[in-house]
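Scroll down for the structure; my scribbles are underneath it.
Only one protein chain is missing; all other protein chains are in place.
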Amino acid sequence: MAARSAAAQSPDPLIVEPQPWAQGLGDGVDVTPYGLPIRFEQDVVRRNVPWLTADTISSINFTPIHALDGTITPQGCAFERHHSGAIELSKQDYRLMVNGLVDRPLVFTYADLERFPRENHVYFCECAANSGMEWAGAQLNGAQFTHGMIHNMEYTGVPLRLLLEEAGYDPAGKWVYVEGADASSNGRSIPMDKALDDVLVAFKANGEALRKEHGYPVRLVVPGWEGNLWVKWLRRIEVTDAPVESREETSKYTDTLADGSSRKWTWAMDAKSVITAPSPQSPVPHEAGPLVITGLAWSGRGAITRVDVSTDGGASWQTARLAQKGTPMALSRFYLDVQWDGTEMLLQSRAMDDTGYVQPTKTQLRAVRGLNSVYHNNGIQTWWLHADGSVENVEVS
Amino acid sequence: MAARSAAAQSPDPLIVEPQPWAQGLGDGVDVTPYGLPIRFEQDVVRRNVPWLTADTISSINFTPIHALDGTITPQGCAFERHHSGAIELSKQDYRLMVNGLVDRPLVFTYADLERFPRENHVYFCECAANSGMEWAGAQLNGAQFTHGMIHNMEYTGVPLRLLLEEAGYDPAGKWVYVEGADASSNGRSIPMDKALDDVLVAFKANGEALRKEHGYPVRLVVPGWEGNLWVKWLRRIEVTDAPVESREETSKYTDTLADGSSRKWTWAMDAKSVITAPSPQSPVPHEAGPLVITGLAWSGRGAITRVDVSTDGGASWQTARLAQKGTPMALSRFYLDVQWDGTEMLLQSRAMDDTGYVQPTKTQLRAVRGLNSVYHNNGIQTWWLHADGSVENVEVS
Amino acid sequence: APFGLGRAALPEEIAAWDVDVLPDGRGLPEGQGNVLTGEAIFTDKCAACHGDFAEGRGNWPALAGGQDMLADADPVKTVGSYWPHLSTSFDYIRRSMPYGDAGTLTADEVYALVAYILYSNDLVAEEFTLSKNNFAAVQMPNADGFLRDDRDTMELPRWQVAPCMEDCKESVNVTMRALSLDVTPKDAAPATVPQQTPVANVEPASEP
Partner (left out) sequence: APFGLGRAALPEEIAAWDVDVLPDGRGLPEGQGNVLTGEAIFTDKCAACHGDFAEGRGNWPALAGGQDMLADADPVKTVGSYWPHLSTSFDYIRRSMPYGDAGTLTADEVYALVAYILYSNDLVAEEFTLSKNNFAAVQMPNADGFLRDDRDTMELPRWQVAPCMEDCKESVNVTMRALSLDVTPKDAAPATVPQQTPVANVEPASEP
């Protein structure tokens, strides 16, 4: 164990001198009707990677997971992915159509939706491309960039099932096609079983209205499944007998294997985890001694049951502490409280879910999928913590 | 049941005409590194009541609970209560002292705190004065004003117990005095049992740093107990053999009964609930037919187990649906999905917790406490819903 | 200690922050001050908010008056009428007042201000000098006015009962309406409210 820091040589002026905040008056309760983070936290923001896409409008940014703790993601810094930009659509201008293989094609206003029974659930939303840049190897030096295409919010919405029942869906309709009001429309086909199971037509996240960039006023929530299915600015739901095979489910969000064939309909997000601190953007600011290793774990197939942490690049593992019992399709926070000896470590985390799935290594994944994947990289991440406290993104044998 | 709205006479231009949001491009991912609500939601903000206090600096504002759903309160609109304003205190300037009946008086930096084991919990924070203006009768026309001195967040922090153990607290110290770095210091005495039980020294709320107005960088979290104990900008923790009987625990936050004697140390927040919609600021925008009645329930003594709703001013009750199983000292959301016949209703909700406590009526409360109370008004709230959909705050016999 | 974190607090540091004063007088600094000195300081630094005689001004707190009315409707609660311990005044004034310039008063000034507030409450004579030594001797009128939270015995047995579900009331009448009081901030009022007759008179309650 590290020795406690020596007593200060002389009294700390921050304690023994009068300080302005202890003498004067701060802000009144009328100063920020809607508040933002304090200016000292200005680095805790979404960031994008300019070289990744042709422009910022059909692009993505990243949640600053390296600087967050707990499990809830504030909407203000929750990652965004748009295919034709974040549009502005008012509740008054909002319409939702349900058509196709239904008894009664219907149009709903926003106010209509608020009259259906609602549910509340915390779910993660992960872009299928999260960690995608890392298929080629260690590329981006920060958990925000390698694993930040994820957020986790408490959603309030109407079960999609209720809207399908309202229109009288035909049991011959095996698929539900959903699309948004933006120019991309981002159409996706969802099997009817999932649509009737746990999909929500959501209008609130973390208690308040969805933000513009997350689909205000209404988005789809598709628990455990890739974020591209979570259609924003939802405008139409069509019951069909076949998938539409839209651009988003053929050209994109398919997974090309080593032999050149490609998987389609890879909806579920595999169990995954990442250490958020220490990490390249969250170096260790202290010497040897007590160190909190923390991170996030999640699974699209159910609840996280266990997370292991390795400090030696996967040679040996210790089971971390889950902050709370895992719940289905939601982020879990884990902690491992260690005594750091001040020497370098190769940090890894490994998630397990209630189906018994154990997060694989990148090597294991590449052995099955080859090297041409873009999406669904849930391989174990390695951070190299150096003796000086700095951390870098590496891969290990 | 209401008849479905008639089909439109002519096609809705919002559907059949091209719309700008479906043609052009929206915002790119670099537009809002940290986002705010869309402009259409500009009414969903904290509000204060100017006549309530001499100035806005020692004052309170109110969470817009009438417009929120789910249970998490976004930090940006979570109520504030300051005694000398919201101060700006950086992590670099932050110091926390533990002294008094301890083996080793200690000073911690912010970075030191991040090296202790952390916990995560969702808890409500309710000002003891919430609904206080209603002791005198129905006064403020909106759930935001009558019940909005509450918020509910996921906190990340270090158990206070660990800091007390670090300093080596003397078992003879039956109390812990806590105070903040602002000019008010807002000192409070907490019994050692509670301090060792579930109190957190918290630095994150809903995943990110505490906001300035909620005590950045460090505040106390005292689950289930009145908000005044949740000291912001926490600077000192002293183990004592007796309560300090500070201004905040004698002049304020005491409860004067009918005979002129006053209760002190009324820490726990009694079980309580309120219908958030319909409510005066959330009138019913539609005719007869399906109507969602929703609200919040909480208890400082444990978890909410049940909420009943009355539509006839308390003559009869129906058990509402809890969105999720209640958890200790956290908000629960309830829903009652009704078929409104379009006539007036007197809406009430009644919370029950896992101690078997049933939320009393205001009449029952006044019978025990008299008419001079300021704090701890957990009486059943009545909203009068009129046939035109408007709602007002009333009391009933 | 299990973690070895933090550093030892220096005595000067503890002295700087550990300034609380307990009901038994522990924590009081050396010093003294009399009513007339206190009056002068009060006029200079306090009266703008609290009134010349500590009687309060507008919505700013009254520090004097209100004695023997705690059982009446809307009692005025002041240092004199309500506060059980004199230590609380010394502690609070020293650390938090004057509002906007806290922590600037010397110990002697605080003794003098507390003496003046006692005088304004008719609790000491004009000649009175307050000091560390005679602090404990001052009698506070409401010293015995506080009892420990007794909700567990007084209230819980009443409320921990099976809730009524049907025929809970003979009749229900509206007895009070917030609209007739009209104190809700206007910008937050609902768009349309019905026109109806006031039912009862109500009043703003005190601050949170």
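Order as written gives the chain letters A, B and C; numbering starts at 1 within each chain.
We take it that contacts are C-beta pairs under 8 Å (C-beta built on N, C-alpha and C of every residue); 3 or more make two chains touch, one makes a residue touch a chain.
Worth saying up front: this structure is predicted, and the values here are computed from it rather than measured.
Novice: Which visible chains touch the chain that is not shown?
Specialist: A, B
Novice: Considering the entire assembly, which residues of subunit A contact the chain that has been omitted?
Specialist: Residue positions of subunit A that touch the missing chain: 43, 47-54, 58-60, 81, 83-84, 97-100, 104-109, 112, 115-116, 127-129, 132-142, 144-145, 149, 162, 165-168, 177, 179, 183-185, 187, 235-236, 238, 240, 242, 244-247, 250-251, 254, 256, 258-268, 270, 280-281, 283, 308, 312-317, 346, 350, 352, 355-360, 364, 368, 371-372, 374, 384, 386, 388, 390-397.
Novice: By the contact definition given up top, give the residues of subunit B that touch the hidden chain.
Specialist: Listed in rising order, the touching residues are 1-8, 10-12, 15-16, 18, 22-25, 289-290.
Quick note on the criterion: only the chains that are shown with their structure count from here on.
Novice: Considering only which chains touch which, how would you classify the arrangement: line, ring, star, complete or other?
Specialist: Looks like everything touches everything, fully connected.
Novice: Farthest chain from subunit C, comparing Cα centres?
Specialist: Between subunit C and every other chain, the largest centroid distance is to A.
Novice: Taking each chain's centre as the average of its Cα atoms, which is closest to the average over all protein Cα atoms shown?
Specialist: B
Novice: Consider the two chain pairs A-C and B-C; indicate the one with the greater count of contacting C-beta pairs.
Specialist: If we tally the C-beta pairs in contact for B-C and A-C, the bigger total goes to B-C.
Novice: How many angstrom lie between the centres of subunit A and subunit B, each centre taken as the mean Cα position?
Specialist: One centre to the other, that is 27 Å.
Novice: How many Å are there between the centre of subunit A and the centre of subunit C, using C-alpha atoms for each centre?
Specialist: 48
Novice: For subunit A, jot down the residues that touch at least 2 other chains.
Specialist: Those would be 8, 12, 15, 22-25, 289-290.
Novice: So which bits of subunit C are touching at least two other chains?
Specialist: Subunit C, residues with two or more chain partners: 1, 3, 5-9, 13, 17, 99-100, 102-103.
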